[in-house]
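Heads up, one of the protein chains got dropped from this complex, but the rest are sitting where they should.
== chain A ==
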Amino acid sequence: MAWFKRNKEGITTSTSEKKETPEGLWYKCPRCKVITAVEDHQANLWVCTNCNYHEKINAKEYFQILFDNGQYVELDPNMKSVDPLNFVDTKKYTDRLSEAIKKVKVNEAVTTGVGKLNGRDIVIAAMNFNFIGGSMGSVVGEKIARAMKYGLKHKVPVMTISKSGGARMMEAAYSLMQMAKTAAWIARMREAGVPYISFLTDPTTGGVTASFAMLGDINIAEPGALIGFAGPRVVKETIGKDLPEGFQTSEFLLEHGFIDFIVERKNIKQKVDFFLQCVM
């Protein structure tokens, strides 16, 4: 798992320093610094009206954008993490969990739901980045696998929306095996002809990139998202050189053959719909 911060113009992935504007009435864009009313920002799907910076949003917001009338039924809403290894770093894992639940007001780093997209049933698993860095532990892996099982059982397309620092260190190898678990169910969907769309958003890294996020029938990404396996700081330290401009952005990945196209948040629903029309 990696929390990191990119100093290059425009992209900051630090989790703490935003949304600190007074009273929550104003939004200050971390890229262009232009201030807009929260209402306007929201109406623009949390995309900066000035520079098109796509602010990180959670499952709840993506569900509002994608599901018809924002209506869906949540799957496994009560599944919660436990602490199988009695893990303690600077904090106890159990404390981190309860703090995250309290702060983010969701039970885990992924929320899964079933609803309709332009009248067609779809299962969506969307990550909550501010829940322990959107990291994947047993619950994230299990909920995603179950979302895929739902898709298989009901012949309904599945979409994941990745936004994650990677695997969750506090669950060690349990966390690692979630990569294999999710990949296995994607293989089952391939056998059964169930469409699987992977939507990568800022940031998608580590074990999430190295499993379900890269395995879509189509992989698509929001503009300017950080997408990679190793975090940029690790790569930089390893090679002892500055990273090239645009390294590990959506645009970089498109050029290198890993994503099918880049899509702005306002167009995502229509693009997914068209893809499903073609394949179903």
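In the analysis below, a residue touches a chain if its C-beta (ideal position, glycine included) is under 8 Å from a C-beta of that chain, and two chains touch if they have at least 3 such contacts; residues count from 1.
By our rule, contacts and distances are computed from a predicted model.
The listed options are "Spermidine/putrescine import ATP-binding protein PotA", "FAD-dependent tricarballylate dehydrogenase TcuA", "Acetyl-coenzyme A carboxylase carboxyl transferase subunit alpha" or "Rieske 2Fe-2S family protein", and the UniProt record of the chain not shown names that protein "Acetyl-coenzyme A carboxylase carboxyl transferase subunit alpha". Shown as candidates are A:A37, A:C51, A:L85 or A:V279; the residue that touches the absent chain is A:V279. By the touch rule set out above, chain A reaches the unshown chain at residues 190, 193, 195, 214, 217-219, 254-261, 271, 274-275, 277-280.
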